[in-house]
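Only one protein chain is missing from this complex, and each of the others stays in its spot.
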Amino acid sequence: MAAHQEAIFDVAQLAHVEILSPDPAATEEFFVDYLGMEVTAREGQTAHLRAYEESYHSSLLITEAPEPGVGHVAWRAQSPAALERRVAAIESTGLGRGWIDGATGHGAAYQFNTPDDHLMEIFWDVERWTPAPEERTPLKNRPQRRPRHGVPVRRLDHVNLMAADPVECREFMQEQLGFRVRERIVSDGSPDAVELGNWMSVSPSVHELAIMRDPAELRGRFHHVCYWYGVPQHCNDAAEVLREAGYEIEAGPGKHGVSQATFLYVWEPGGNRVELFGDVGYLIHEPDWEPVTWEADTEMTWLTSVYGPIPMSFFEIGTPPVGPAAAAPAADTRAAAS
Amino acid sequence: MAAHQEAIFDVAQLAHVEILSPDPAATEEFFVDYLGMEVTAREGQTAHLRAYEESYHSSLLITEAPEPGVGHVAWRAQSPAALERRVAAIESTGLGRGWIDGATGHGAAYQFNTPDDHLMEIFWDVERWTPAPEERTPLKNRPQRRPRHGVPVRRLDHVNLMAADPVECREFMQEQLGFRVRERIVSDGSPDAVELGNWMSVSPSVHELAIMRDPAELRGRFHHVCYWYGVPQHCNDAAEVLREAGYEIEAGPGKHGVSQATFLYVWEPGGNRVELFGDVGYLIHEPDWEPVTWEADTEMTWLTSVYGPIPMSFFEIGTPPVGPAAAAPAADTRAAAS
Amino acid sequence: MAAHQEAIFDVAQLAHVEILSPDPAATEEFFVDYLGMEVTAREGQTAHLRAYEESYHSSLLITEAPEPGVGHVAWRAQSPAALERRVAAIESTGLGRGWIDGATGHGAAYQFNTPDDHLMEIFWDVERWTPAPEERTPLKNRPQRRPRHGVPVRRLDHVNLMAADPVECREFMQEQLGFRVRERIVSDGSPDAVELGNWMSVSPSVHELAIMRDPAELRGRFHHVCYWYGVPQHCNDAAEVLREAGYEIEAGPGKHGVSQATFLYVWEPGGNRVELFGDVGYLIHEPDWEPVTWEADTEMTWLTSVYGPIPMSFFEIGTPPVGPAAAAPAADTRAAAS
Partner (left out) sequence: MAAHQEAIFDVAQLAHVEILSPDPAATEEFFVDYLGMEVTAREGQTAHLRAYEESYHSSLLITEAPEPGVGHVAWRAQSPAALERRVAAIESTGLGRGWIDGATGHGAAYQFNTPDDHLMEIFWDVERWTPAPEERTPLKNRPQRRPRHGVPVRRLDHVNLMAADPVECREFMQEQLGFRVRERIVSDGSPDAVELGNWMSVSPSVHELAIMRDPAELRGRFHHVCYWYGVPQHCNDAAEVLREAGYEIEAGPGKHGVSQATFLYVWEPGGNRVELFGDVGYLIHEPDWEPVTWEADTEMTWLTSVYGPIPMSFFEIGTPPVGPAAAAPAADTRAAAS
């Protein structure tokens, strides 16, 4: 029997993601009118939104800013004691920023940076949302009825960040927060191979967090936030409705190799990439899962998509935009990745 | 901040289920020719089978027996230390049966009974299966190619047992093994209400284990085992192919209220009920999830199915068969539950 | 080579159906807020509606009336000359009622009765609908964008009528209007078998018109009108949204044996049965198709549904309501047909 280190189960879930938008009204319209979300609060430059199967106050914060990008990423701890343990661990790394008293939607939170300067926080106390009486449903495991506007997403699924050094970020999330690594992309099969991306989770899902190498070698940039449908057809429905309305699809609907999930990538009008997941892909219940490692030089068409290649922009563009790629991602710049 | 007991994360997954069949050849044909599984070993009266996305040696054991029913249910621990902790806990209840040296497909296992006399076991060491070279796939997170026979299931999902006292069983699984209760059915809203069923999990899924009250008040009976597709359409495909071949569908394809999963119930020719899941339904990431409680007298049509009622046989028939219901479950005995 | 009579191709399509409702506002809300249709005109007691892939002015008329039922059924001819030919044929039977000058949405129409006293009409000139500029779509074969409200139906599919004598009605539609019989239900395999229902079309679809024997032996009653999604999942979506809103599902989502189409039956609040089709089922391109004949005494579970039985109410309740069955169709009156 091989030695087997016991896993840390102190982070329960991705709680919310704050995205930055130079056009917050258009960003909000995208998430509300097209993805069926609801605004639950507005304060200052920030709107709070939730999806219909979420019981918390909010899972998405849209904050006005000069450029698109990510504001912060919040995790909910497994218990108050678990929160204490993780704070202690983070503090030991010097990346902690300290406690805040609380914010709209949740209580006291401990803020910290990833080694790549993404702002994160972790908390236990959370505010639950009470839907309006007319939204009550006899389907008792659902906080409210399925909305009748847009193609409504059900819940926040994961966040994908870019990092100058994805390895350092991954190791921090593994060691201090207990993330398990599920899949990785490396540049090739050589001993000098570089890690180009990794997918980590605190649950049987393949990821709540992915980190991809930033080709611009900048720090703290954002790749995408993903909401979940649970039904592959709804990615098709969303693609049709969004594209008829003039939104730009970057890739999909398709089926990822990494995670095996049905996906759709679309640009929200504030300039951030949004993913929609049609199913869970596969789930990992094995406690001694060995991370799957893909080699980009030979396996790119499989890792991105079971069906075929996706556009190179997927690997090149992050937010805030930078350099030539900062130009608005237009349909005619697409090239197949292979 | 309310007091919050820390959860136990020592059971990682449902590892395998042994079902009993008076016609093991027909049972095997059902799982292999129609559900696309593979026989990985035969020994004595038992055949071992696995589904194509399972990396372990086997997830289903079919054992010849005079009557249908469940042989045993096996769990894999989260780690060797977690295994030790659970064994100690079980032993303290007096329900432990002791260690076995190992068996085809796994190493040393600790056997125990539920309070209702279902035989279970828990182990750490497991044997992995190496598919034939021609079954290798470039989709590296999948142990082998998707089979081209039948409508192939991907992995074992959950097991559902009947118990004379489902409360006692549930509490044992909660306290000694760390299961979290996700949903429950009680007879009504009164203080004297009886618990008719419960759904428990060690993961964000609503259940790896459900226990339903046995209307015959017998002990140790079996309700069903469930395999997973991940794609709702595949329940439709299976229903069509199975029914054309003369297998009897009990209910579905439909969508459960409890778990929200897409389901199909079919009788395998040995007399056991088999469920096929088309998706994950909803996932529970909240660490302080309050179990959803349904009241059978008024909410039956919602809890069984979002779309409408399912046959009463679902609540009445377990295996081994007993009394009048022991007669072969025939299409013409179906009545709508409402 | 067997003698083969040349088919008549003079009826092009089902153009619109008028349903009667004692609660037209609720009926309209059902079709607009939940099925995504649009009101294009109101005049007197009638509202005109269309679905988003229909280019004509309207496909559904909702007319206030004391009881639910069908007002009239309208067909569009294949050409002006085809219209003349069909009018002459109908006139020869004595069932013609004469020309009307036109009505909202279409030009001059010839009205007639079926032998069972259903009012029908046939016309050539039709008014096309111009969607609002903001509804234009780059998908040029679609009259307007897919709506973002409800689970929007795409087009009218078929109408199902009840008749005291379905044979007489069928022969009239075959001989005078050129319908081809695709499937039939007879009571049994004996020489005295009674025809219980038939499905007829003027296209490769299995039916634009079905006629079922009225168990009340009344004349001119209505069974249902059907709208089309083209995507099976949308029947699931509609079932979920409708049932959460309190509408009553009669049967489905399921897959018919007759027509092989994915179906959902729901009661609109005016008391009429509405069907939603998820796909086309199968198409008949063979010019010498022999009608498929099902025997109700032994094949009922297959003809109604590939997956399993549907409620007996399906065979018993028509509109206007009559006798004991006239009581509001409630969930607890459902019984499985087998």
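Residue numbering begins at 1 within each chain, and the chains themselves are lettered A, B and C in the order written.
Assume a residue touches a chain if its C-beta (ideal position, glycine included) is under 8 Å from a C-beta of that chain, and two chains touch if they have at least 3 such contacts.
Given the structure is predicted, the values throughout are model-derived calculations rather than measurements.
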Given B:96, B:138 or B:215, the correct residue touching the omitted chain is B:138
Filtering B:231, B:296 or B:317 for touch with the omitted chain leaves B:231
Across C:101, C:134, C:192 or C:286, the one contacting the chain not displayed is C:286
Touching residues of chain A against the unshown chain: what are they? 232-233, 236, 239-240, 243, 249, 251-255, 301, 306-309, 311, 331-332, 334-336, 338
Hidden partner interface residues of chain B, rising order: 33-34, 137-139, 145-146, 148-151, 231, 233-234, 236, 240-241, 244-245
Positions on chain C contacted by the hidden chain, ascending: 1, 4-7, 9, 12-14, 53, 55, 76-82, 107, 124-125, 138-142, 154, 183, 203-206, 230-232, 257-260, 279-283, 285-287, 292-294, 299, 302-303, 306
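We take it that only the chains that are shown with their structure count from here on.
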For chain A paired with chain C, centre-to-centre distance based on mean C-alpha positions, whole Å: 46
Please report how many Å separate the Cα centroid of chain A from that of chain B, as a whole number. 32
Shared interface positions of chain B, touching two or more other chains: 232, 306
